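Worksheet for the structure shown next.
Every protein chain except one is present and positioned as in the full complex.
Chain lettering (A and B) follows the sequence in which the chains are written, and residue indices restart at 1 in each chain.
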Amino acid sequence: MSTAELVDGTAAAAAREDMTGLMTELVGMYRSITGDGVRETLARVAKDVPVAVHEVPSGTAVLDWTVPPEWNVRDAYVADRTGHRVIDLHASPLHLVGYSVPVRATMTLDELRPHLHTLPEHPEWVPYRTSYYTPGWGFCLSQRHLDAMDDGPYDVLVDTTLEPGFLTYGECVLPGEQPEEVLVSTHVCHPAMANDNLTGIAVATALARLLAGTTHRYTYRLLLLPGTIGSLTWLAGNPEVLPRVRHGVVLTGLGGPGPLVWKRTRHGRRAVDRAAEHVVGQRDGEVRDYSPWGYDERQYNAPGFDLPVGRLTRTPHGEYPEYHTSADDLSFVSADNLVEALAAVLELLDVLEHDAVPVRCGPPGEPQLGRRGLYPGIGGHSAQEQVLALLWAAGCADGEHSLLDVARRAGLPFAAVRRAAVLLAENGLLELRDLA
Amino acid sequence: MSTAELVDGTAAAAAREDMTGLMTELVGMYRSITGDGVRETLARVAKDVPVAVHEVPSGTAVLDWTVPPEWNVRDAYVADRTGHRVIDLHASPLHLVGYSVPVRATMTLDELRPHLHTLPEHPEWVPYRTSYYTPGWGFCLSQRHLDAMDDGPYDVLVDTTLEPGFLTYGECVLPGEQPEEVLVSTHVCHPAMANDNLTGIAVATALARLLAGTTHRYTYRLLLLPGTIGSLTWLAGNPEVLPRVRHGVVLTGLGGPGPLVWKRTRHGRRAVDRAAEHVVGQRDGEVRDYSPWGYDERQYNAPGFDLPVGRLTRTPHGEYPEYHTSADDLSFVSADNLVEALAAVLELLDVLEHDAVPVRCGPPGEPQLGRRGLYPGIGGHSAQEQVLALLWAAGCADGEHSLLDVARRAGLPFAAVRRAAVLLAENGLLELRDLA
Partner (left out) sequence: MSTAELVDGTAAAAAREDMTGLMTELVGMYRSITGDGVRETLARVAKDVPVAVHEVPSGTAVLDWTVPPEWNVRDAYVADRTGHRVIDLHASPLHLVGYSVPVRATMTLDELRPHLHTLPEHPEWVPYRTSYYTPGWGFCLSQRHLDAMDDGPYDVLVDTTLEPGFLTYGECVLPGEQPEEVLVSTHVCHPAMANDNLTGIAVATALARLLAGTTHRYTYRLLLLPGTIGSLTWLAGNPEVLPRVRHGVVLTGLGGPGPLVWKRTRHGRRAVDRAAEHVVGQRDGEVRDYSPWGYDERQYNAPGFDLPVGRLTRTPHGEYPEYHTSADDLSFVSADNLVEALAAVLELLDVLEHDAVPVRCGPPGEPQLGRRGLYPGIGGHSAQEQVLALLWAAGCADGEHSLLDVARRAGLPFAAVRRAAVLLAENGLLELRDLA
């Protein structure tokens, strides 16, 4: 069965419900790069797909890095003298700067100001800030919120722990017919925000759920990791897996506005790039060159690893104003966009799973499709696509084009070309050989 | 002599007269993929050039196909009860659907309707329809014509024969100094219409007539064939010729509007492609990628043959509304366009015949053209082109550029660069070596 057909019809409706449901459950959890929020998140995902949870002790040397102390939050607020919480963690996880050290103090507004972060150009939005590798603390709030605060003094509490513990990540391996792997990676460290990155978690989980119900050539490995240190930790700990990784994709930012965007691998012309360029191009998406910043693709592609891992998003981070603010909430993402992104990933995997080389079996020259009843009987766009796919598949069955090559030349969906090739093969007109 | 010069001056006027005269004589003949109309057509062409006519029996297995029964028409009409022919084959060959089976019946208009074809969006035009490989019958007429018909009943006669006979095609071989061949192919199966394909027949015939009067390196083989089954039949029957085919071009649709359009070979970078891209580019024409539909280029390029045959047209079939209708008549084509197309084909052949590699003979560095009187004395565009051609030919005579390479880099006509190279060779400044 073609993975591209996994989200047709009722499956699409189910996947839509799964993804929006999962996001709704996860949005309130407090995720950072370590801590209980990550564990809760992985526990929830594990209800849908078989996720193994790994715990790596703080202080573990990881390549050029070290696993940081585990961070957990009990409470955090700025309260006025009446005890009223003017800023309250429980209103939004974004209010506390990630990895804030513990604080208990009384401060005037002026003393507090260096620890307060706002977005003056978007006065209603709360920014998202972290301080992972430099000790510090702070609160984030809207500019309007800050403007309404009087001079104080205020009671300030940051009741966090930053102690030896663990870095937690999830891994879901779906064995295929072959040991060669496709890596699907998404980050779980961002709290509260929806497009970045509940959408990545939702699409990756829905994908794993669909793949778990099918047989497939490749072994799929879904990684749910805190950004940077998580992927580095996985890379450092799995040297025996790396040579088996044939293709990979980082999923994030898939529910916001804008067309699909493929960010190429560092190499730029890997099989996954060629496949993704076609799939994304067929959906009027964009293809961009690699750059050494962004999400975990920068680790997978770093010199010394150089894994063929690209990235699929919609409008990339930093290019939409809601990025890393409270405005990136559930209302910012569209279920239609998520379903389309899932369908695009499945199409991409369909190419990776099923690309093959059609080779003519019959006499040279164009086969007579008509006498075999291969021309679709009814008209319309789909019938025309079928005819073109048949002509292209037969017309390039020279052993020098793969089905993806044919689809690219033809400007047709890979699935249409593959269907045509299978039909021609069933009629003895060509055979499908493995890619070299 | 350069073939590019064959249509200069008086030769152009003669070719124009030959082509328009030939089209006028051929337009009334009833051509289909088999039958007497094809024989008449080839007999007329044979007055201008030595065409051998081949007859291949119906039922002959041809690769994946079979030569169909021969079809001939004696009469066809729809007449009212007074005997008045409301639709009459003799008014236009287009009125009868090609390969219609015999019919003699009385039918009301409602019974007749499924067999009547019109073009509602062009109510004055008669469409062109065929039913080669599925038995059936029908009449084509303008929408206005149909609207004027009463409910009937009508006497319907289709007096055709569809019987064992022959597929007929023409072949004109013009031996060259070498056995290597250039294929020039055009289809003869379409009745009545001018751009598709009296223009292809006219240009190919004029070309053969001009080539017959010159010596040339390549052997030229002009094929006048019914579409698809004709070229397949020739391909199947001439396996010993195929390895000698070095270049080829399908000619059709050369008199209608629009710039010249080169459709690349399936391979896309054959010598004929590079030559045609330059020639067509110099005339502000277009170059398009291969697709496995169109005319007989799809057979020559099919896997297993893969001959280097491109296609020259103006606006391709299906992209102008007059295509396959009665509006594609003699008034739709322009003699100027035909002459320009003929000139372009001759330029293309000039490149194929005469491309060579200039190699410096004298000392390194730029030769002193002035002291040899090589700079043209008079000014103007042509003189400037000559100077540039001399500089480019001398300046790229490094053994790594062919004359076509130089012309492409320089953006100059091939003939100008070749003239310059010959002049430099005559002055001992370079020698012209055969292409590797």
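Keep in mind that, in the parts below, contacts are C-beta pairs under 8 Å (C-beta built on N, C-alpha and C of every residue); 3 or more make two chains touch, one makes a residue touch a chain.
Computed from a predicted model, the values in this text were never measured in an experiment.
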Subject >> Residue among A:149, A:173, A:302 or A:387 that touches the chain left out of view >> reply: A:302
Original post:
Looking at B:182, B:397, B:416 or B:432, which makes contact with the chain not pictured?
Top reply: B:397
**OP:** Using the touch rule from the top, list residues of chain B that touch the missing partner.
**Re:** 360, 362-368, 370-371, 388, 391-392, 394-399, 409-410
Subject >> Absent chain, residues of chain A that touch it >> reply: 63-65, 133-134, 228, 232, 235-236, 266, 289, 291-293, 298-299, 301-306
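Everything below uses one rule, namely that only the chains that are shown with their structure count from here on.
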Subject >> Length of the line joining the C-alpha centres of chain A and chain B, rounded to whole Å >> reply: 53
